[in-house]
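All protein chains of the complex are present and in place, except for one that has been dropped.
What follows is chain A.
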């Protein structure tokens, strides 16, 4: 009977009785007496008591570390219990402000997926310190998210209304005057189809017409800085690290002008350049030429770092991955190849289309690549190791130009129409079902770029330049120290010096920017092997397990063998598991749903590569990662985490955004 619980055990009266039995009845005076007892002697004795209470609350080192420890159960960091103050009033918000765990998680950079061998005490203490540091810094960073005040804009149709039906004129009517002024058309039919480029701060715009017209202006105030005609076909135009320098790919050679329109250099080693890309953290100007060469020019020292032969004919499609500074080239055989100046061969070659590739664009998180081909297809690829298409759609005429915005909107120029698709959130791929916006231009699209930190899409076409309003395109918060649209000349010069000091070596560009925070295992192993050879034995080798002799006949040969076998099996299992875990991410990824994958794999990141010309500190973060070389772990993880669907969260800038106010020169 003892195993069978009584069915009637929770019959109410019994329960009641049980309760009375369990609990000693509380005397009504008990509470009172204690109260009065405490009250009766309010003098010295109470004081002593309180002193005793308070002693452990003295700030110790342990306490500070505990303060930052996160408890998983409540989703917020709990502050210690409110202390009673002298006046008897309690601080309702005692302790440090609570921080949500999700936000903190976003700033945690230690990759805990790799399992560690059991550490020794000293090592463990180091690891513990490292983790405590990470936690503290991430909590601080999460707290400072408070300073990101701006919210991204958005366009929302009334129920059932398609946002794509909303015309630019409607948007302009609805927004304030300052924003409405950002929509404009430049009718430049004479020098026909235009390429354009925004500076990194988003303040300046340069454009070059096919027939030699080159101009740069502060597009917000519409103040022209220079306007020249180079009397030669202009293939592409690009700002260098600041708005003061301008690279123009002309018919024969590459020319560099300053903001007065004075020609500073003519780089004859880069001839017949078709496309230009500038890698801001490496100070590299990448040029793709008709001759099939990809050339990296270091603009800080004026040296050509690498000239790579792509062996795929004429190169006319190029873009950069802002996350790791890898250059993507599109080829006529339908492949896209990824290049780094350190490698003579492409890092990755992806077969994307049946026909040739017409346009490539990579989003700022480095997770998605959009390609369009001659087969009229538009595809979005996953760049996080699998390089598989996430979504595809056939367009009636195919897209000739593609561009991603800072917040992941995808713009495609098809003939004289521009379509814009939006995704769920910041790091989600754009869903190609329904366009977010459409706009018809007066000419065929020849260049597309979203303006950084402004909800504006610049379109260069055969009829001139059009500046479109695209709500929610750009990052609302900028990092005042990194790319400040309102910076003065002095500030720009300061920034220039710092940026040059933090320049990242070109050879650090590789697919996984986080590789720099890893140990070079191959050389390590090699060194170990050589050492063992030199010494004649391996000093690190573990002695084979010898079972301890046991008493009372338990030390028989069979049991010894059994014990040995047990240990061996365990080791084997562990090593096998590690091997599997260490190996290809490929398999796991293939099985995982790509779109919704959390940061599990994530292009986690130190940045030997380059970073997103991106919002707030994240961009800056990236850059420093590159500059530091060492323990750089950038926002990769942040991005991966923020990829989760749901309300968008700002990327943090740990520093307060400095110049939020316009300070015009």
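General remarks:
Criterion: a contact is a pair of C-beta atoms (placed from the backbone, for glycine too) under 8 Å apart; a residue touches a chain by one contact, two chains touch by 3 or more; residues count from 1.
Keep this in mind: contacts and distances are computed from a predicted model.
Per the UniProt record, the chain missing from the shown structure is "U3 small nucleolar RNA-associated protein 14 homolog A", taken from the list "Alpha-methylacyl-CoA racemase", "Multifunctional methyltransferase subunit TRM112-like protein", "Pyruvate dehydrogenase E1 component subunit beta" or "U3 small nucleolar RNA-associated protein 14 homolog A".
Across A:120, A:490 or A:534, the single residue that touches the chain missing here is A:120. Taking the complete complex into account, A:345 is the one of A:227, A:263, A:345 or A:569 that touches the chain left out.
Touch with the chain that is not drawn comes from one residue among A:182, A:211, A:265 or A:393, which is A:393.
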